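Every protein chain except one is present and positioned as in the full complex.
Moving on, here comes chain A:
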Amino acid sequence: MILVLVETADGAAAEVSLETLALARALAAEGGGVPVQAVVVGEVPDPAALAEELGEHGVAEVHQATGDGVAAFGGAAWAAAVQEAREATGSVVVTAAGSVRGNEVLAHLAARLQVPMAANVTAFSGLAPFVVTRQVVGGAALEEMRLDQRPAVFTVAGHAWQAAVAPTGPATWHTFAPDVAPADLVASVVSVAEKEPDTSDSLRSARVVVGAGRGAGGPDGFAPVAELAELLGGAVGVSRVVTSLGWRPHHEQVGQTGSRITPDLYVPCGISGAIQHWAGCASSKTILAINTDPDAPMMTKATYAVVGDMHEVVPAIVAELRRRRTGVEC
(Lines give C-alpha, C1' and ligand atoms only; values in the text may rest on other atoms or scores of the structure.)
Protein backbone atom coordinates (compact mmCIF):
# COMPACT_ATOMS: atom_id res chain seq x y z
CA MET A 1 0.00 0.00 0.00
CA ILE A 2 1.16 3.50 -0.83
CA LEU A 3 -0.16 6.28 1.37
CA VAL A 4 -0.18 9.86 0.10
CA LEU A 5 -0.76 12.85 2.39
CA VAL A 6 -3.09 15.03 0.32
CA GLU A 7 -3.27 18.75 1.09
CA THR A 8 -6.34 20.72 0.16
CA ALA A 9 -7.00 24.33 -0.75
CA ASP A 10 -10.60 25.57 -0.66
CA GLY A 11 -11.82 21.98 -0.46
CA ALA A 12 -10.03 20.73 -3.59
CA ALA A 13 -6.79 18.75 -3.70
CA ALA A 14 -3.72 20.96 -4.03
CA GLU A 15 -2.03 20.70 -7.42
CA VAL A 16 1.24 19.54 -5.82
CA SER A 17 -0.65 16.72 -4.08
CA LEU A 18 -2.12 15.60 -7.41
CA GLU A 19 1.42 15.60 -8.83
CA THR A 20 2.52 13.44 -5.89
CA LEU A 21 -0.33 11.05 -6.72
CA ALA A 22 1.01 10.80 -10.28
CA LEU A 23 4.38 9.63 -8.96
CA ALA A 24 2.65 7.34 -6.46
CA ARG A 25 0.67 5.68 -9.27
CA ALA A 26 3.84 5.13 -11.30
CA LEU A 27 5.42 3.56 -8.23
CA ALA A 28 2.32 1.46 -7.60
CA ALA A 29 2.41 0.17 -11.18
CA GLU A 30 6.09 -0.69 -10.82
CA GLY A 31 5.19 -2.61 -7.68
CA GLY A 32 2.62 -4.73 -9.54
CA GLY A 33 -0.47 -2.60 -8.99
CA VAL A 34 -0.51 -1.96 -5.26
CA PRO A 35 -3.37 0.34 -4.24
CA VAL A 36 -2.81 4.05 -3.66
CA GLN A 37 -4.58 5.53 -0.66
CA ALA A 38 -4.81 9.07 0.58
CA VAL A 39 -4.83 10.63 4.02
CA VAL A 40 -6.44 14.04 4.44
CA VAL A 41 -6.06 15.86 7.73
CA GLY A 42 -8.72 18.22 9.06
CA GLU A 43 -12.16 19.28 7.92
CA VAL A 44 -13.11 19.44 4.25
CA PRO A 45 -16.24 21.28 3.11
CA ASP A 46 -17.45 18.60 0.66
CA PRO A 47 -16.03 15.10 1.19
CA ALA A 48 -18.05 13.65 -1.71
CA ALA A 49 -16.53 16.13 -4.16
CA LEU A 50 -13.01 15.46 -2.87
CA ALA A 51 -13.60 11.68 -3.00
CA GLU A 52 -14.61 12.06 -6.61
CA GLU A 53 -11.62 14.23 -7.46
CA LEU A 54 -9.17 11.86 -5.78
CA GLY A 55 -10.82 8.88 -7.47
CA GLU A 56 -10.14 10.62 -10.78
CA HIS A 57 -6.48 10.60 -9.77
CA GLY A 58 -6.33 6.91 -8.96
CA VAL A 59 -6.99 6.93 -5.22
CA ALA A 60 -8.89 3.87 -3.99
CA GLU A 61 -9.54 4.96 -0.41
CA VAL A 62 -9.35 8.22 1.51
CA HIS A 63 -8.71 8.33 5.25
CA GLN A 64 -9.79 11.62 6.73
CA ALA A 65 -8.44 12.51 10.16
CA THR A 66 -10.86 14.72 12.07
CA GLY A 67 -11.36 15.95 15.61
CA ASP A 68 -9.85 18.39 18.08
CA GLY A 69 -6.35 16.95 17.84
CA VAL A 70 -5.90 18.05 14.25
CA ALA A 71 -8.23 21.06 14.14
CA ALA A 72 -5.26 23.47 14.18
CA PHE A 73 -2.13 22.67 12.23
CA GLY A 74 0.77 21.21 14.17
CA GLY A 75 3.58 19.18 12.65
CA ALA A 76 3.54 16.58 15.42
CA ALA A 77 -0.26 16.35 15.60
CA TRP A 78 -0.64 15.91 11.84
CA ALA A 79 2.17 13.36 11.82
CA ALA A 80 0.36 11.43 14.57
CA ALA A 81 -2.67 11.28 12.27
CA VAL A 82 -0.62 10.16 9.27
CA GLN A 83 1.13 7.60 11.46
CA GLU A 84 -2.21 6.14 12.53
CA ALA A 85 -3.41 5.96 8.93
CA ARG A 86 -0.18 4.30 7.85
CA GLU A 87 -0.54 1.68 10.61
CA ALA A 88 -4.19 1.03 9.72
CA THR A 89 -3.35 0.60 6.04
CA GLY A 90 -0.04 -1.21 6.54
CA SER A 91 1.50 1.11 3.97
CA VAL A 92 5.12 0.49 3.00
CA VAL A 93 5.48 3.89 1.35
CA VAL A 94 4.33 7.24 2.74
CA THR A 95 4.73 10.29 0.55
CA ALA A 96 3.60 13.91 0.31
CA ALA A 97 4.34 16.99 -1.76
CA GLY A 98 7.61 18.78 -1.07
CA SER A 99 5.60 21.74 0.22
CA VAL A 100 6.02 23.54 3.54
CA ARG A 101 3.43 21.22 5.12
CA GLY A 102 4.58 18.06 3.33
CA ASN A 103 8.24 18.40 4.29
CA GLU A 104 7.37 19.27 7.86
CA VAL A 105 4.81 16.54 8.51
CA LEU A 106 6.85 13.78 6.90
CA ALA A 107 9.98 14.87 8.79
CA HIS A 108 7.96 14.38 11.97
CA LEU A 109 6.69 11.02 10.75
CA ALA A 110 10.20 9.83 9.88
CA ALA A 111 11.54 10.96 13.26
CA ARG A 112 8.70 9.19 15.08
CA LEU A 113 9.20 5.96 13.13
CA GLN A 114 13.00 6.35 13.18
CA VAL A 115 13.32 5.79 9.44
CA PRO A 116 15.14 7.93 6.86
CA MET A 117 13.29 10.53 4.83
CA ALA A 118 14.16 11.82 1.36
CA ALA A 119 13.08 15.40 0.64
CA ASN A 120 12.26 16.77 -2.81
CA VAL A 121 12.33 13.58 -4.83
CA THR A 122 12.04 13.90 -8.61
CA ALA A 123 12.28 10.24 -9.69
CA PHE A 124 12.71 6.69 -8.46
CA SER A 125 14.63 3.80 -9.93
CA GLY A 126 14.39 0.22 -8.84
CA LEU A 127 12.32 -1.15 -6.01
CA ALA A 128 14.84 -3.51 -4.38
CA PRO A 129 16.81 -1.62 -3.35
CA PHE A 130 14.46 1.33 -3.54
CA VAL A 131 16.50 4.26 -4.87
CA VAL A 132 15.15 7.77 -5.28
CA THR A 133 16.67 10.78 -7.01
CA ARG A 134 16.24 14.07 -5.22
CA GLN A 135 17.27 17.69 -5.52
CA VAL A 136 20.20 18.90 -3.45
CA VAL A 137 22.43 22.00 -3.49
CA GLY A 138 19.47 24.18 -4.35
CA GLY A 139 18.78 22.06 -7.44
CA ALA A 140 22.31 22.46 -8.84
CA ALA A 141 22.92 18.75 -8.15
CA LEU A 142 20.91 15.59 -7.71
CA GLU A 143 21.39 12.86 -5.14
CA GLU A 144 20.59 9.20 -5.58
CA MET A 145 19.55 7.95 -2.18
CA ARG A 146 18.64 4.50 -0.91
CA LEU A 147 15.48 4.13 1.13
CA ASP A 148 15.98 0.68 2.64
CA GLN A 149 13.66 0.87 5.59
CA ARG A 150 9.88 0.55 5.64
CA PRO A 151 7.91 2.60 5.39
CA ALA A 152 9.89 4.48 2.76
CA VAL A 153 9.18 8.14 3.54
CA PHE A 154 9.74 10.86 0.96
CA THR A 155 8.39 14.12 -0.42
CA VAL A 156 8.03 14.94 -4.10
CA ALA A 157 9.51 18.17 -5.50
CA GLY A 158 6.76 20.52 -6.66
CA HIS A 159 6.02 20.40 -10.40
CA ALA A 160 8.62 17.68 -11.03
CA TRP A 161 5.66 15.48 -12.01
CA GLN A 162 2.52 16.53 -13.79
CA ALA A 163 -0.92 15.86 -12.38
CA ALA A 164 -2.87 13.50 -14.67
CA VAL A 165 -6.19 11.75 -14.35
CA ALA A 166 -6.41 7.96 -14.03
CA PRO A 167 -10.02 7.33 -13.04
CA THR A 168 -10.87 4.46 -10.73
CA GLY A 169 -14.31 5.77 -9.72
CA PRO A 170 -14.97 7.77 -6.55
CA ALA A 171 -12.67 6.85 -3.69
CA THR A 172 -14.16 5.18 -0.62
CA TRP A 173 -14.22 7.62 2.30
CA HIS A 174 -13.33 6.77 5.89
CA THR A 175 -13.06 9.16 8.78
CA PHE A 176 -11.09 8.54 11.92
CA ALA A 177 -10.30 10.59 15.03
CA PRO A 178 -6.59 10.13 15.62
CA ASP A 179 -5.31 9.70 19.13
CA VAL A 180 -3.08 12.75 19.51
CA ALA A 181 -0.95 12.81 22.67
CA PRO A 182 -0.86 16.10 24.64
CA ALA A 183 2.87 16.49 23.89
CA ASP A 184 2.05 16.47 20.17
CA LEU A 185 -0.30 19.43 20.60
CA VAL A 186 2.21 21.79 22.21
CA ALA A 187 3.55 23.23 18.94
CA SER A 188 0.30 23.86 17.10
CA VAL A 189 -0.78 27.03 15.34
CA VAL A 190 -2.56 29.39 17.75
CA SER A 191 -3.70 31.94 15.18
CA VAL A 192 -3.60 32.60 11.45
CA ALA A 193 -3.55 36.15 10.10
CA GLU A 194 -6.01 36.99 7.36
CA LYS A 195 -4.26 36.47 4.04
CA GLU A 196 -4.06 39.28 1.53
CA PRO A 197 -6.24 38.63 -1.53
CA ASP A 198 -4.71 35.73 -3.45
CA THR A 199 -4.34 36.24 -7.20
CA SER A 200 -2.55 32.96 -7.90
CA ASP A 201 -5.57 31.62 -9.86
CA SER A 202 -5.24 34.41 -12.41
CA LEU A 203 -1.46 33.89 -12.48
CA ARG A 204 -1.91 30.19 -13.25
CA SER A 205 -4.40 30.88 -16.02
CA ALA A 206 -2.74 34.02 -17.48
CA ARG A 207 -1.85 33.97 -21.20
CA VAL A 208 1.01 36.38 -20.56
CA VAL A 209 3.15 36.51 -17.43
CA VAL A 210 5.83 39.15 -16.85
CA GLY A 211 8.27 37.92 -14.22
CA ALA A 212 10.74 39.70 -11.99
CA GLY A 213 13.49 38.42 -9.72
CA ARG A 214 16.33 39.77 -7.63
CA GLY A 215 17.28 41.94 -10.59
CA ALA A 216 14.31 44.17 -9.73
CA GLY A 217 16.59 45.50 -7.02
CA GLY A 218 13.99 46.19 -4.34
CA PRO A 219 10.27 46.60 -3.65
CA ASP A 220 10.21 49.74 -5.79
CA GLY A 221 11.60 48.01 -8.86
CA PHE A 222 8.36 46.37 -9.98
CA ALA A 223 6.37 49.29 -11.41
CA PRO A 224 7.62 48.93 -15.02
CA VAL A 225 7.13 45.15 -14.83
CA ALA A 226 3.56 45.59 -13.59
CA GLU A 227 2.92 48.17 -16.28
CA LEU A 228 4.17 45.84 -19.01
CA ALA A 229 2.03 43.02 -17.61
CA GLU A 230 -1.02 45.27 -17.68
CA LEU A 231 -0.36 46.44 -21.24
CA LEU A 232 -0.11 42.80 -22.32
CA GLY A 233 -3.25 41.86 -20.38
CA GLY A 234 -1.16 39.55 -18.23
CA ALA A 235 -0.10 38.87 -14.66
CA VAL A 236 3.04 39.48 -12.61
CA GLY A 237 5.04 36.45 -11.43
CA VAL A 238 8.14 36.57 -9.24
CA SER A 239 11.01 34.41 -7.99
CA ARG A 240 11.36 33.11 -4.46
CA VAL A 241 14.09 35.58 -3.64
CA VAL A 242 11.51 38.30 -4.20
CA THR A 243 8.92 36.76 -1.89
CA SER A 244 11.51 35.78 0.75
CA LEU A 245 12.73 39.35 0.91
CA GLY A 246 9.14 40.52 1.23
CA TRP A 247 9.26 42.61 -1.94
CA ARG A 248 6.09 40.96 -3.29
CA PRO A 249 3.48 38.58 -1.80
CA HIS A 250 4.01 34.82 -1.90
CA HIS A 251 0.97 34.16 -4.10
CA GLU A 252 2.84 35.80 -7.00
CA GLN A 253 5.69 33.27 -6.76
CA VAL A 254 6.37 31.02 -9.73
CA GLY A 255 8.18 27.72 -9.21
CA GLN A 256 8.49 24.54 -7.27
CA THR A 257 7.14 26.10 -4.09
CA GLY A 258 4.91 28.55 -5.94
CA SER A 259 2.58 28.38 -8.92
CA ARG A 260 3.09 26.43 -12.12
CA ILE A 261 2.29 28.75 -15.01
CA THR A 262 1.40 27.79 -18.57
CA PRO A 263 1.17 31.05 -20.53
CA ASP A 264 1.67 31.63 -24.24
CA LEU A 265 4.41 34.09 -23.31
CA TYR A 266 6.54 34.38 -20.17
CA VAL A 267 8.90 37.37 -19.82
CA PRO A 268 11.26 36.72 -16.87
CA CYS A 269 13.25 39.88 -16.04
CA GLY A 270 16.25 39.66 -13.70
CA ILE A 271 15.52 36.00 -12.90
CA SER A 272 18.51 33.64 -13.10
CA GLY A 273 16.45 30.53 -13.92
CA ALA A 274 17.27 28.25 -10.99
CA ILE A 275 15.88 24.74 -11.38
CA GLN A 276 13.15 25.43 -8.80
CA HIS A 277 11.98 28.46 -10.72
CA TRP A 278 12.20 26.61 -14.03
CA ALA A 279 9.95 23.88 -12.59
CA GLY A 280 7.13 26.41 -12.49
CA CYS A 281 7.62 28.06 -15.87
CA ALA A 282 8.92 25.29 -18.15
CA SER A 283 5.46 24.79 -19.69
CA SER A 284 5.33 28.34 -21.05
CA LYS A 285 4.98 28.21 -24.86
CA THR A 286 7.45 31.04 -25.47
CA ILE A 287 9.94 32.54 -23.03
CA LEU A 288 11.58 35.93 -23.56
CA ALA A 289 14.30 36.45 -20.94
CA ILE A 290 15.70 39.85 -20.01
CA ASN A 291 18.90 39.74 -18.00
CA THR A 292 22.25 41.52 -17.67
CA ASP A 293 24.01 38.15 -17.66
CA PRO A 294 23.90 36.43 -21.09
CA ASP A 295 25.03 33.17 -19.46
CA ALA A 296 22.29 32.97 -16.81
CA PRO A 297 20.45 29.63 -17.19
CA MET A 298 17.20 31.46 -17.96
CA MET A 299 18.91 33.30 -20.83
CA THR A 300 20.21 30.13 -22.44
CA LYS A 301 17.06 28.04 -21.91
CA ALA A 302 14.63 30.74 -23.07
CA THR A 303 13.26 30.97 -26.61
CA TYR A 304 14.33 34.61 -26.95
CA ALA A 305 16.68 36.78 -24.94
CA VAL A 306 17.49 40.44 -24.50
CA VAL A 307 20.78 41.20 -22.79
CA GLY A 308 20.44 44.29 -20.66
CA ASP A 309 19.39 46.05 -17.50
CA MET A 310 15.69 45.42 -16.87
CA HIS A 311 15.39 48.96 -15.47
CA GLU A 312 16.20 50.26 -18.95
CA VAL A 313 14.84 47.51 -21.18
CA VAL A 314 11.38 47.12 -19.64
CA PRO A 315 10.49 50.86 -19.70
CA ALA A 316 11.74 50.99 -23.32
CA ILE A 317 9.41 48.11 -24.25
CA VAL A 318 6.53 49.82 -22.46
CA ALA A 319 7.23 53.06 -24.35
CA GLU A 320 7.47 51.25 -27.69
CA LEU A 321 4.18 49.44 -27.05
CA ARG A 322 2.45 52.70 -26.16
CA ARG A 323 3.97 54.46 -29.16
CA ARG A 324 2.67 51.82 -31.56
CA ARG A 325 -0.74 51.81 -29.94
CA THR A 326 -1.31 55.53 -29.89
CA GLY A 327 1.01 56.39 -32.71
CA VAL A 328 2.67 59.02 -30.53
CA GLU A 329 5.96 59.24 -28.73
CA CYS A 330 5.67 59.21 -24.94
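Quick note on the criterion: a contact is a pair of C-beta atoms (placed from the backbone, for glycine too) under 8 Å apart; a residue touches a chain by one contact, two chains touch by 3 or more; residues count from 1.
To be clear about the criterion, contacts and distances are computed from a predicted model.
Colleague: For the chain not present in this complex, what protein name does its UniProt entry give, out of "Succinate dehydrogenase cytochrome b subunit", "(2Fe-2S)-binding protein", "Electron transfer flavoprotein subunit beta/FixA family protein" or "ABC transporter permease"?
Modeller: Going by its UniProt entry, the chain not pictured is "Electron transfer flavoprotein subunit beta/FixA family protein".
Colleague: Check each of A:Leu127, A:Val189 or A:Ala223 against the chain that is not shown and name the one that touches it.
Modeller: A:Val189
Colleague: Of A:Ala29, A:Ala48 or A:Val136, which sits in contact with the chain we cannot see?
Modeller: A:Val136
Colleague: So which of A:Val34, A:Ala166 or A:Val307 would be touching the chain we can't see?
Modeller: Final answer for the missing-chain contact: A:Val307.
Colleague: Among the options A:Leu203, A:Leu232 or A:Ile271, which residue touches the chain absent from this view?
Modeller: The missing chain is touched by A:Leu232.
Colleague: Determine and list the chain A residues touching the chain excluded from the picture.
Modeller: Against the missing chain, chain A presents residues 7, 9, 14, 73, 75-76, 99-101, 103-104, 107-108, 110-112, 114, 116-117, 119-120, 131, 133-138, 140-148, 155, 183, 186-195, 207-208, 231-234, 243-246, 250, 264-265, 275, 286, 288-289, 294, 297, 299-309, 312-313, 315-317, 319-321, 324.
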